[in-house]
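Take this structure, written in structure tokens, and hold onto it; I'll ask about it next.
Only a single protein chain was left out; the remaining protein chains are all shown in position.
Naming follows writing order (A, B and C), and every chain is counted from residue 1.
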Amino acid sequence: MPAMSRNIQVSQLDRRAVEDQEVEIVERKGVGHPDSICDGIAESVSRALSQMYLDRVGRVLHYNTDETQLAAGSAAPAFGGGEVVEPIYILIVGRATRKYEGQSLPVDSTALAAARDYLAEQIPKLDFGTDVVVDTRLGEGSGDLQEVFSEEGATVPMANDTSFGVGHAPLTETERIVYATERQLNTTYAADNPELGADIKVMGKREDDRIDITVAAAMIDEHIQDLEAYDDAVEGVREFVTDLARDHTDREIHVDVNTADDYEDGSIYLTVTGTSAEQGDDGSVGRGNRANGLITPNRPMSMEATSGKNPVNHIGKIYNLLSTEIAESVVDEVDGIRDLQVRLLSQIGRPIDQPHVADAQVVTADDVELAGIQADIEAIVDHELANVTDVTRRVVEGDISTF
Amino acid sequence: MPAMSRNIQVSQLDRRAVEDQEVEIVERKGVGHPDSICDGIAESVSRALSQMYLDRVGRVLHYNTDETQLAAGSAAPAFGGGEVVEPIYILIVGRATRKYEGQSLPVDSTALAAARDYLAEQIPKLDFGTDVVVDTRLGEGSGDLQEVFSEEGATVPMANDTSFGVGHAPLTETERIVYATERQLNTTYAADNPELGADIKVMGKREDDRIDITVAAAMIDEHIQDLEAYDDAVEGVREFVTDLARDHTDREIHVDVNTADDYEDGSIYLTVTGTSAEQGDDGSVGRGNRANGLITPNRPMSMEATSGKNPVNHIGKIYNLLSTEIAESVVDEVDGIRDLQVRLLSQIGRPIDQPHVADAQVVTADDVELAGIQADIEAIVDHELANVTDVTRRVVEGDISTF
Amino acid sequence: MPAMSRNIQVSQLDRRAVEDQEVEIVERKGVGHPDSICDGIAESVSRALSQMYLDRVGRVLHYNTDETQLAAGSAAPAFGGGEVVEPIYILIVGRATRKYEGQSLPVDSTALAAARDYLAEQIPKLDFGTDVVVDTRLGEGSGDLQEVFSEEGATVPMANDTSFGVGHAPLTETERIVYATERQLNTTYAADNPELGADIKVMGKREDDRIDITVAAAMIDEHIQDLEAYDDAVEGVREFVTDLARDHTDREIHVDVNTADDYEDGSIYLTVTGTSAEQGDDGSVGRGNRANGLITPNRPMSMEATSGKNPVNHIGKIYNLLSTEIAESVVDEVDGIRDLQVRLLSQIGRPIDQPHVADAQVVTADDVELAGIQADIEAIVDHELANVTDVTRRVVEGDISTF
Partner (left out) sequence: MPAMSRNIQVSQLDRRAVEDQEVEIVERKGVGHPDSICDGIAESVSRALSQMYLDRVGRVLHYNTDETQLAAGSAAPAFGGGEVVEPIYILIVGRATRKYEGQSLPVDSTALAAARDYLAEQIPKLDFGTDVVVDTRLGEGSGDLQEVFSEEGATVPMANDTSFGVGHAPLTETERIVYATERQLNTTYAADNPELGADIKVMGKREDDRIDITVAAAMIDEHIQDLEAYDDAVEGVREFVTDLARDHTDREIHVDVNTADDYEDGSIYLTVTGTSAEQGDDGSVGRGNRANGLITPNRPMSMEATSGKNPVNHIGKIYNLLSTEIAESVVDEVDGIRDLQVRLLSQIGRPIDQPHVADAQVVTADDVELAGIQADIEAIVDHELANVTDVTRRVVEGDISTF
């Protein structure tokens, strides 16, 4: 019985669904937030190194780049267009294998190019090399080679650490709203409203049936001519988010945007580049969103920084992504689940498709018995575990977001 | 009614006490772990800056230093004593006020001295300047001065952000064992056993009534002459931790130390300096222990990095520390509480002693009614909130640990 | 008598003209040499800061940027095209004024942009941000403002240091050949021969009537398909330089190119980017060419690094450039001079157009008496000193080369 060999446990969760709790808090830091910039660079560097190793030597060699540090710059924003006066400094930290069978591998150049390309795509207003300086401190990786993931296919690696991943599904209304708010603002809305910067922070707070959404959105000075235009821009965001939230819920919705502004004394959230990293806000990897894109203090979370880690053998990264995938698959395919929490705990020395515990805890709908769906859940968990190397492949291909 | 003005809510927690859950996972990264080194330096720098500002200008000025980054070095450990070959690099990142009324304030020198002193105390084997290089990237803080905390006393600041803190009490057996294991090893045990390094990572996993404690402990090569001595050192730690754990519980205890060792191929956890930062393990602030010193995925946690933040006005830092204090005070003074979770949520623009919500959720003992202890709990929460500036004072004086 | 007030002394030089000495050594490091890269960046940064100050505040404020440091990268050149594997690191060091009457001035951004533009123009094969990382350590300049050079015109500043400049004219044949060789190779020849990199080092040695020209020229691998093509490229340079040299002299000419090559063991001067900075050759300001573009141990030289210094008030920079200008003007306008050496020595506290000594030493042609040309020489020296601020203006406008 494969399910047993994988030690899959399905049980009732001993609390209410988060959706039914009185108070719920949810946060998402947008792609332009200094912590997310670091997450994004770290993960881009990781993907680029994986790809470079596959291209050059046919397999992913040892590396780990989960430690990007950002030190904020200094800027002088102004209506109509200001300037960055001291650059943002970004240091990519980690280790990587530089030599393989006598061949020099372009570790630093690859990492720097990945960071440059990522910034160009996500924060196009940042002029690379003058608004932002990127440097590397990549030590030599250990000589151990990772042969588990190569062009010829993947084998399941052994866990080399005791690590823990946790995932949830389905998202609550508040979670969906918070996530969608940032994503929609940074894509659909920004496409039509160039004044909106990428540094968008969304905080959702639900008390019973009232949801407060607080958005802090950096505006780009080049597209804002005066205070009136700024006020229009803020109001535009507020309306967009309000409409968006109403599509997700029948609860009462209140949206606040840039609440720290004080028009009287001219204190507004105006930036040159669309990110607070230009002035005073430092950032680093693993300090913001969890692997599912949210910060959810109502739910168990892993402290593990997922972004930048080697997807071939870093068990913490794999289990955090996989547990979320499992939770979503189960909820997609099995009816009657109100809340599902999946925990994966590794055991050193065993293949990672055979975790020490794979623990699915369920809050069923009122009319559903756990016994009736238990086998289905086990089967899906088992199937997903059996295909654990898919996570690696999809991470390398950029199909899974890590923050 | 002051309790009401503080919006204190006491309710039943809708889950079992963590002590009663089937599976519990707890982790603590010891002071010599690369992430903890960063936490410790960041907080030391913060304390030193606070004290410097108080000494020089009578009040704590604007600063924030919660972003120390460590890039690992390279070492060649050897029985009897090896050496560091490439230094660990530590970059202290943040902002601080350098000028006040025409006076230059020694921000960088103070930060560097604090880091040096902290390392000398916690990881004495690290030779400052050759085994470890410390540098700073401290930007100019905003001109805003923080006048709320001065020599003449404190006034309660306004919350300038929506932030969230969460604390728990009492600790479970597993949590107490994990915490005590690292603390006792790094003090009592290390005093008599100089071969034990400061980089101790403790993972506790409880399944029902069995507790597995896994310790990864860096051994210092100077005091280990051969593999036999190493094996004795590992066994010494195992025995000490086993005894220690038995003092805290009647549950079944299993202790493993340095499980990744492989004596056959000479792979053991031998270091020159007692920390894995000397070879390959990078670190940064806020990636490890939460404010109560533990990582507890069974409990709600704040993602906020507590270490290094300004204790005068950083609401996230204050609420994380205060919620833990409140939880501990309540449990100390009120009988019949099996598990208590305290959440504090700020509201922008209100004094921080008047949170948006102060939420105490309780699992009572079987024979205790919440109604019977609710007023006592509210009174303690109210009292602690009223004295919120005590947290600031105690942080500045170094009386509260942040990681 | 103005000439006297300027303490102009004209005398016979007590040695043979350099052209007549038995042995002469001359060297020029081309623009792609690591030391010249630093000189070029430092001077570009200086010009950009001067221009930025003029644009923003109408006058040049205090700065000094004469300390760029380059740490070499690592590269893997290959016939047909290789790659840089570790970037060149360039640190721009100096001081500059960041605030003026409440206005923030973009010192770092201006410096970084100047460096980027300079590199793009001079070493186009270097991919900015991946092949080369540029960072700044620009301290705060002193509060002293330099009001001597503004949009409204210039006043003559006071010397604030005892400094010394020396210039010569005319150049000897060997000097002209060495200088022209690098300039022609890096412009005319490179335009038609893309395989030639910018890192060209030319050494000229004359013994009596034989001149040996030794050229070290970095070849760019993208345009070199094999060893035969490399050999052709070397031979092409040799022929070009031989022809060029013959245009300047009737002496015997021998040209060697890339003499350190060893085809047998595959040791050739092949690069990815056209500069040895990509692999192993560090550089810094003031280590290469003197202000006239040459290193001439047969002549007195100033140790002063001219590139990167503030052209408004740095007396060493001004006097090195001016003494060369004076020497050239005199030789242009006065016949019968075989060798001329002009020395300017400042006196603290006096206007820089009134040096402590302005000393023109002459080797006259056989049939010329010094007395007959002395007055003409004095008049030209006097005129040039009177227009000392022209040097500043022309440096700011980029009309004078400093290395």
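Rule of thumb we're sticking to: a contact is a pair of C-beta atoms (placed from the backbone, for glycine too) under 8 Å apart; a residue touches a chain by one contact, two chains touch by 3 or more.
All figures in this text were calculated on a predicted structure; none of them were measured in a lab.
Considering the complete complex, the chain that is not shown touches B, C. Within the full complex, the residue among C:Asp55, C:Glu121, C:Glu140 or C:Asp399 touching the omitted chain is C:Glu140.
Although one chain is not drawn, the whole complex shows that of B:Arg116, B:His223, B:Arg251 or B:Arg393 it is B:Arg116 that touches it. Checked against the hidden chain, the listed residues B:Gly58, B:Pro106 or B:Pro124 yield one contact partner: B:Pro106. When you scan C:Gly30, C:Gly94 or C:Pro170 for touch with the missing chain, the hit is C:Gly94. In the full complex, chain B touches the omitted chain through residues 74, 76, 83-87, 89, 98, 104-109, 112-113, 116, 128-131, 133-136.
If you put the missing chain back, the residues of chain C touching it would be 11, 14-16, 21-23, 25, 27, 64, 66-67, 69, 71-74, 86, 89, 91, 93-95, 137, 139-142, 160-162, 164, 166, 203, 205, 207, 214, 259-260, 280, 282-288, 290, 295, 297-303, 305, 343, 345, 348, 357, 359.
Just so we're on the same page, only the chains that are shown with their structure count from here on.
The centroid of the Cα atoms in chain A and the matching centroid in chain C are 51 Å apart. Each chain gets one centre point, the mean of its Cα atoms, and the points for chain A and chain B are 24 Å apart.
With touch defined as above, residues shared between interfaces to two or more other chains in chain A number as follows: 74, 86, 89.
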